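Presenting chain A:
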Amino acid sequence: MKRTILLFAVLFFASGCTSMGVQPWDRDILAKAEMQLTTDELEAATDDHIYFSKEASSGGRGFGGGGCGCN
Partner candidate 1 sequence: MSHKENTSISTALAAATCSLLGTAFPASADAQEAGDWDFNTSILYYGEDNDRVKDYSVKAIARRMFVDDRSLSLGMTVDVLTGATPNGAIRQDVPQTFTRPSGSGFYTVPAGDLPLDDTFKDTRVALTANWQQPVGETSLVNVGGSVSKEYDYLHLGVNAKISRDFNQRNTTVSAGFAYSMDDLDPVGGAPTPLTPMLDVGDTSNRTGDQDKDVLDLVVGVTQVISRNLVVQANYSYSYSDGYLTDPYKVLSLVDGITGDTLLRSGPVPAEGGPSHQFLFESRPDDRSKHSLYTQAKYYMDGKVLDISYRYMTDDWEIDSHTLDLRYRWPLAGDHYIEPHVRYYTQTEAEFWRLSLDDSQPLPEYASADYRLGDFDATTLGLKYGWKTRNDHDMSIRLEWYQQSGDVPGGQIIGNQAGRDNYPDLDAIIAQFSYRF
Partner candidate 2 sequence: MERRVTLSLTEDAWIGRFQAMGSPCEVVCESPRRSDAAEMCELVADEAWRIEDKFSRYRDDNVVAQINRAADVTVELDDETADLVDFAATLYQLSDKRFDITSGVLRKAWIFDGSDRVPSQREIDTLLARVGWHRVSWQRPRLTLPTGMEIDLGGIGKEYAVDKAVARIRSAGGGPCLINFGGDLASTAMPCRRRCWKVGIEGKTPDSAERLVDLKEGALASSGDERRFLQKDGIRYSHILDPLTGWPVFEAPRSVTVAAASCTQAGMISTLAMLKGAGAEAFLEAEGVRAWCRRQARASNINIEIT
């Protein structure tokens, strides 16, 4: 069993998925509006408020990141 796991690991890396992340010039998809972690601030705030007032848990989203990574 261990051997097949090792095999998959090797295949996985051999297939070019070296380090996680992308090159700066490969961020075209990540820069798209619909790929932002919070696409619609207003809708997110609306949902957070509704569920906050109907359930005992709240929020959790909080931060941006990803995106076009340009500054």
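A quick word on the picks: all candidates are chains of the complex that A comes from, given by their letters.
Observations
Going forward, contacts are C-beta pairs under 8 Å (C-beta built on N, C-alpha and C of every residue); 3 or more make two chains touch, one makes a residue touch a chain; residues count from 1.
Remember, it's a predicted structure, so these values are computed and weren't measured experimentally.
Only one option in 1 or 2 touches chain A in this complex, and it is number 1. Contacts from chain A toward candidate 1 in the complex involve residues 17, 20-24, 26-30, 32, 34-35, 37, 40-43, 45-46, 50-51, 53-66, 69, 71.
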